[in-house]
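Only one protein chain is missing; all other protein chains are in place.
And now, chain A:
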Amino acid sequence: MRKLATLLGSAAMCALLATPLFAQEGNNSIVTVVKVTGENWFTRMEEGVKAFGEDHKDVTTRQVGPAKADAAQQAAIVQDLIAQGVGAIAIVPMDPSSLEGVLRRAQGRGIKVITHEADSLQNTLVDLEAFDNTAFGAHFNEQLATCMDGKGKWTSFVGSLGSLTHVQWADGGAENAKKHPEMELVSPKNESFNDANRAYTLAKEILRAHPDIKGFQGGSAIDVIGIGRAVEEAGLADKTCVIGLGLPKDTGPYLESGAVDSISFWDPKDAGYVMNILADKVLKGEEITDGMDLGVSGYNKVAVTKGPGEGVIVRGQAWVDVTKDNYKDYPF
């Protein structure tokens, strides 16, 4: 009896806590599912999701995500959203392949599926990519070339050779470097395994092997941190150019010291907003066409190509370049 009483009590508590949070949802609701709740990146994305809901009163938007980055928990959330019968699911998959089955079920129930960062996923109507990866790599290299005056040795880093996007950035950079005949690529595609310490040791080795190296292109978001530290310790902050993917908050100190010259990323707030635009369009039955203007900077002229399944892939040119002067504008 005692247990029953405790349980009744706690259930009642839960109920009390829950009531005001619960809102009826219907066919015009768009739910954004992220990899994990509470990470700066996805907190920033939620701003975009909320902003879309405020700008468009005819749809309700919200963002959910597991408390731990676990593909099983993300799949469970999607499963419950399907049973609930929401209008559209916009999802940033933790592990695209493990969601194929559950997303197929969602589509079978008439729920519109929009994805982000998952151009290999088959069971989606629209996949949003912030940019074309090769073009992003070329963009890095162009910045590097400007910084190096178009001559000298440079190298590239990747998180791992298995990370497709990182390899595409490195290759895109190398391809672009052919425009600058005096730039020489040495020991390309160093694998940092998404570990800043490993990037640091690798960068030190490269500095020993090529003391006259001028440029580094980072791959994973922490590469620039490791490279920056190595360059700073070698006292070469002013003589070398370090450019790559990075997050403003983490890289801030190195941007200040000049060890890292510029970082680029895509703004998750815009990505969240644009995912909801696409979901809204799909819900209203509007077509998404090549060269369309989605009304968000970086997505003014999107490229639309056919995806691996029935759906399409939408690509923007939504990279944001950040230097010492403006990194404080991005709080993540």
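Observations on the model:
The working rule: a contact is a pair of C-beta atoms (placed from the backbone, for glycine too) under 8 Å apart; a residue touches a chain by one contact, two chains touch by 3 or more; residues count from 1.
By definition in this document, contacts and distances are computed from a predicted model.
A chain of the complex is left out here; the name its UniProt entry carries, from "Ubiquinone biosynthesis protein UbiU", "GTPase, G3E family", "Amidohydrolase" or "ABC transporter permease", is "ABC transporter permease".
In the complete assembly, the contact with the undisplayed chain comes from A:Arg105, out of A:His56, A:Arg105, A:Lys151 or A:His210. Across A:Gly85, A:Gly110, A:Pro211 or A:Pro331, the single residue that touches the chain missing here is A:Gly85.
One chain of the complex is left out; on chain A, the residues touching it are 2-4, 6-8, 10-11, 14-15, 17-19, 21-23, 37-38, 62, 64-68, 70-73, 75-77, 79-85, 95-102, 104-105, 109, 160, 162.
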